[in-house]
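Removed: one protein chain of the complex. Kept in place: all other protein chains.
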Amino acid sequence: MNVPLAYDAKTKQLSLPKEAERVVPLVKLEVDQLNTLVQELIANGSDVPPPPTPENFNKDMSKMIKKLYEGGVQAFKQGKYEESAKQFNIGVAMIARRTKFESFQGTLQELGLFLMSRADAYLKTKNYLGAFNDADMLIGMMMVTPDNFLRRGVANYLLGNYEDARADYQRGLSFDPDNQRLTTELEIVLDKILEENGDYL
Amino acid sequence: MDEETAEKIIKVSIWTPLLYVGVLMTCFIVFSVLYRRRKVENLSKIEPIFPENHTHSLYLFLKQQYTNPDATKESKPHEKVMKAALLRRGVEAIRRSLKLKEIEPSFNRLYQEGLIGDEMFKNFQFQAKFQEMDLKDIVQECETYKKGWVNQFFPVAQEICFNEALRRRLASMDERSKTFSIQWQYFVDKSEGAPAAPAPVEKEKNAIENQKEKVEEPTVEKTEEAKVKA
């Protein structure tokens, strides 16, 4: 790494020359991540970052996030889906701004909650790609619940990916063979696939 | 005449074996030199599994300034900066170690089945060893800042590792959306119900309302369902 780095003692930040930022975006990213961590460490006060426990999970932040969540749910109930999606969006952004050495489990739980709700709001506002993305991330986070497969399946269905939707429902059913909703949705998509093929049984 | 020929024969018989051995030896030496050079070249040509470790070099850069006796107060990094840099180095080291552990069985199988070359496998083993050394090095560095920090260092670094991964995944969402919309040729931004995504409204209606009219399932699924229930 042959890049001239500058250190500012006042802000305790590192910086790259402007022209280098474009040439080595990965280094720029590293520097940025380091700077964020430095800020977080300084803000934290203690000389070394504390081990992550539920106790030192930022309670103020949790409160704010919870408020956003409740707001989103309220809006959803009133049928203001755009508003609701926006609230969830802000919430997700806020979660991402938590200090990095806070408990991962806590963050994950919060995020899971928001993503599920946001996916539902997105489905309502016809942002199917967004809904798919959220459900996809939930499944990627190993939250392999039948509901998340239902979400991704429905998003896939509405995106016209019938085969993918079918696979999602079937995978969901493999975790809960008696899931009524998945079964009905599966039937719908199977009919749709037959229809697309100009076939019948 | 006879003597002369005899002498000639003797002369040749002295030089022939020497010449023979000489030629043979040079051949071998040239070959081994070339072979070794090529081998080294090949080894250095093989790309490592992971790209350049920037956290590592960044830390070394800061460390050099930190320990430089000539450094002014202005250029000497703050201790917290050093700790943060070491944490980031630890994060990357943990990520790589976990990754290596995860892919180890795959690499063993690839090698056993002859799907990758010797050099790639050696490279992998080397990487694994190197990672261990890197972790040990980090432990030592860690002790220079605060005694006993090691016990806390790795849990914290691991937490940062996971958290950062989560954030990266979140941040990649827009990019993923773009990829998907190209892959499926599904574009919505033109206006609702763009031609590429024909009548989503109608489909949605189907999804909800079709539930009433149950038609027979295809046989495959039927048998599968039956099995699941059985």
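Annotations for the structure displayed:
Letters A and B name the chains as they come in the text, with residue numbers starting at 1 for each one.
By definition in this document, contacts are C-beta pairs under 8 Å (C-beta built on N, C-alpha and C of every residue); 3 or more make two chains touch, one makes a residue touch a chain.
Methods note: contacts and distances are computed from a predicted model.
A chain of this complex does not appear here, and its UniProt-recorded name among "Large ribosomal subunit protein mL44", "Protein translocation protein Sec63p", "MMS19 nucleotide excision repair protein" or "DNA replication complex GINS protein PSF3" is "Protein translocation protein Sec63p". Within the entire complex, the positions of subunit A that touch the omitted partner chain are 26, 29, 32-33, 35-36, 73, 76-77, 79, 104-105, 108-109, 112-113, 116-117, 119-121, 123-124, 131, 135, 140-147, 150-151, 154-155, 160-161, 163, 166-167, 170-171, 173-181, 185, 196-201. Although one chain is not displayed, subunit B still touches it through residues 27, 46-47, 49-51, 95, 98-99, 102-103, 106-107, 109-110, 113-120, 123, 161-162, 164-169, 171-172, 175-176, 179-180, 182-185, 195, 198, 204, 207-208, 218-221, 223-224, 227-228, 230.
The criterion applied here is as follows: only the chains that are shown with their structure count from here on.
On the subunit A side of its complex with subunit B, the touching residues are 1, 5, 7, 9, 12, 14, 26-27, 30-31, 33-34, 37-38, 41-42, 47-52, 92, 96, 98, 100-104, 107-108, 111, 126-130, 132-133, 136-137, 140-141, 154, 157-161, 173, 177-178, 183-188, 190-192, 194, 201.
Those residues of subunit B that touch subunit A in the complex are listed here as 51-52, 54-55, 57-58, 61-62, 65, 73-81, 83-85, 87-88, 145-146, 149, 152-153, 155-156, 159-160, 162-164, 166-167, 169-171, 173, 176-177, 180-181, 184, 186, 188, 192, 197-198, 200-201, 203-204, 206-207, 210-211, 214-219, 221, 225, 228-229.
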